[in-house]
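Presented below is the structure to which this report refers.
A single protein chain has been omitted from the complex, and every remaining protein chain is retained in its original position.
Naming follows writing order (A, B, C, D and E), and every chain is counted from residue 1.
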């Protein structure tokens, strides 16, 4: 099975960080390519950045369809372009926020999202509402870090996440935590030791979700919402 | 007061149709420019088209900010890029779906959306959820028409809308109807005569909403969700 | 266009205060009358007061219909009698709470209501639920002031509102504030300067909403919920 | 224990019909007075009628407090003035809609309301939302009868209710039915025989609810929402 | 009328405590038997305990049906087996959580549940969701006591409940409190004196609810969800 993971920003270091981690989690027989668009925002720290990333993400989906990948992962916690990608692709497409929410729900009653910045709270709740599970989300707790910090200063980011996680557990009664940025990849184990609750690495959760869907032969539904768009000159 | 209306697709005929209608509704002293991005999808018939329109929409917002417009309207019923535009702009930005829902709520208990295609139902409900008013939306009723039909075959579109509207009233007990596409501009009066309920032209509703906000001096909140994004090379 | 604004209590000073402010916001060509019922509670500080105000409000609506007004505003933040008034009137009727919520939603992600007394919280949430937008309302924050204080001690009221607003912003992450009483008219600008977020004057928001509806020729839907009531001797 | 049942309209025949029925359901030791306001609408067929009934209802509550009744029932399915009455009274006050919904929830999974007119659907859903139980309400099914018909043409009303009930059971999968008007008193047994599901007489349900609250010594909470209103000259 | 109250655990002292209290609240003519299963968990402090109690509870329902009781109460705040019991029984069955929520809703706007342990919060919210009334529940406040403490150390339990109740009133703005364990029986009056708000004893609330349903001749609906299960050898 061949899976294409798309990092929606153009920060190659992040693409490589993701690649280094996911390889350890791939099932036998899973072949993974991690890539990023040729152009677009260097990191995604706002809805404006997210909007500008969509063209690149969808081009990666289109080239991945031509290359006959069996499934796709969009590896930014805003799940940018997820529904549009599902229109384009018959092979399944999974967003890392979506996959991490569902994993969290199977491990505890309520989860919190540890996000980068407090400006993202509304966007996070929009995601939770889109996937329908408001009643299972305890809170969004910003760690106060930018996406790039995740690459550049791992220790500071880890400490900020531990602090945010503690508040989520104590004040919001979260039982599971979701790392709210693809750049936080591979911090789950350290946080679990520190905080004593399951912590979801969203890219890994998405990898397991897409492997599952592919291995039982499931495809994206094409009858209504995710019907193939008519091609048009644009 | 100077308002910039952005038609997110690149179909100039639609831009002109909108311009022709809104001028009749402008308050004394309101100066309106209707425009469309230089590049992007010719019409928006899918989430994929919508995603590709965002870059152009936001460029129009940015140039509009430079030109010191007092407010902006995004004139496609998916409200593409609305929240990202609010990040960029201190002047208020209104989406035509949003404005039409609020107008509908002030005229009747439940409204229905008359959309173009049945593939759009999920996207319409996502909008309704985003603005929070699920309990006031009776249904989404597709007229089975593409965006371009709205320009090319007005009579067929009008008849399809009348039929969809009848079902919304009879089966879903809608009391108000929202025209679910900027291309349906100027059909509201004909439908009102035919169907006997208020019918909202979303571009006109948005015009009245933005005029209202501007005339009492209101600006977009800049403290959390719609904070100005950091500039970065992209 | 002729608009009748009904202050549901019988405090003439408040009627005059409202009149003095709204005149500054009226569009060219808008003619406004602000009035109050001949009898009824002097101020509305409870649900009991609100209930007793209904008869007077609806008599003002009826005489306004006879006088062929183009639209009506009910200028108390409980929106007393709004749905009953919509039964009576073909011309649109707008409540100040309703209008301020919709304005707030176009300026930020979540809004808080600054109410008079903490006993009103349930009533405020009932309003929010009625208009459907629970998910956009961050909180109700009482300023601890009675309606009459708004007339008699502007400085104290302003200070109490600033304090309540600070809590709403800091604790509840409100991005926009709605002044929850018609008596708080004209305090929006001062609070905006102090607090740095948009503050909605509900009477002004309602004025802009009704002007918008009238200027595009919209009427109240008469087919189901707001059908004209049969006349009967009572 | 002494209970005052207030019929909010001024139709004495209905007051008497209620009185005749409830006496059969009173617990030993329960003394019931059924009464109606001296003035107000003859029947309540609209929100306008309901609004006009409030003054009379609350006067009956006030005189009932002076007369030291142990509890009050507001016997119109709109529960007019219920929350305002709870402000006035320390003794518990029950609305017949509220009580019938709770009874229905203890007998089946989903209930439908058999209302008088289809114009009332919005008002019925507002009630359901106010009491919080949207997810348990299958539908509102109008019988197409006016309040007065309930007094004047019992057979026609019964047949219309049977027909509406059949639709609720078959189309909406209701398992319990609530008679949506105090005037439908005493029709529950006939409908149960015909339809094979529990049918709630709302006045009787309210009687049992208030008897229960009184007999375990419960009072209305006075700390926030239903605090005693300050007396004022009105 | 003959009512069977089933204490789902096998702690006879608790069964007797319940019996001693309810007898004071029974209406004239009500005959009550309080009993517990022959085997099963000694107390119910977890979902695991609750699961193990079901067999015993349903055997008590079955023998009670054979003994022609007119109604049943399941006297543990998890309402264990309530829906299954409704399948078995034509006579009405009431859970003590359900009955206390409905009583609370008739006395104030929002109620809080005072539970035993903080591990139960999720289970309590599941109950609230099942009965549909999330919007009326302010919070679940654990007193930090085990079920058995309720029998063994009344003073400590009372003090812990007072403290939890104070937080519910002050922080969560609860207006009514529900005692969240059958073992807390008879503490309502003391808490009312201390806290100044209505406090619901759930067993007593259930007694009044079942008396009400029986005395107006209501039965469990048998058409869909609570259809009689086919007998099978198990």
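The definition used in the following text is that a residue touches a chain if its C-beta (ideal position, glycine included) is under 8 Å from a C-beta of that chain, and two chains touch if they have at least 3 such contacts.
Predicted model, so just to flag it, every value in this text is computed and none were measured.
Asks: For the chain that was dropped from the view, give me its touching partners among the shown chains.
Replies: A, B, D, E
Asks: From the list A:41, A:183 or A:198, which touches the chain that is not on show?
Replies: Candidates A:41, A:183 or A:198; residue touching the omitted chain: A:198.
Asks: Among B:2, B:62, B:129 or B:219, exactly one should touch the missing chain; which is it?
Replies: B:129
Asks: Of the residues in chain D, which ones touch the absent chain?
Replies: Given the touch definition above, chain D has residues 109-110, 135, 173 touching the missing chain.
Asks: Mind pulling the chain A residues that touch the left-out chain?
Replies: 25, 27-29, 92, 94, 98-99, 102-103, 105-110, 131-136, 169, 173, 175-176, 189, 196-198, 200-201, 204-205, 208-209, 211-213, 215-226
Asks: Provide the residue numbers of chain B that touch the chain removed from this figure.
Replies: 118, 121-122, 129
The definition used in the following text is that only the chains that are shown with their structure count from here on.
Asks: What is the distance in Å between the mean C-alpha positions of chain B and chain C?
Replies: One centre to the other, that is 26 Å.
Asks: From the mean C-alpha coordinate of chain C to that of chain D, what's the distance rounded to whole Å?
Replies: That gives a centre separation of 30 Å.
Asks: Mind pulling the residue numbers of chain E that touch at least two other chains?
Replies: 109-110, 129, 135, 173 - these are the residues of chain E that touch more than one other chain.
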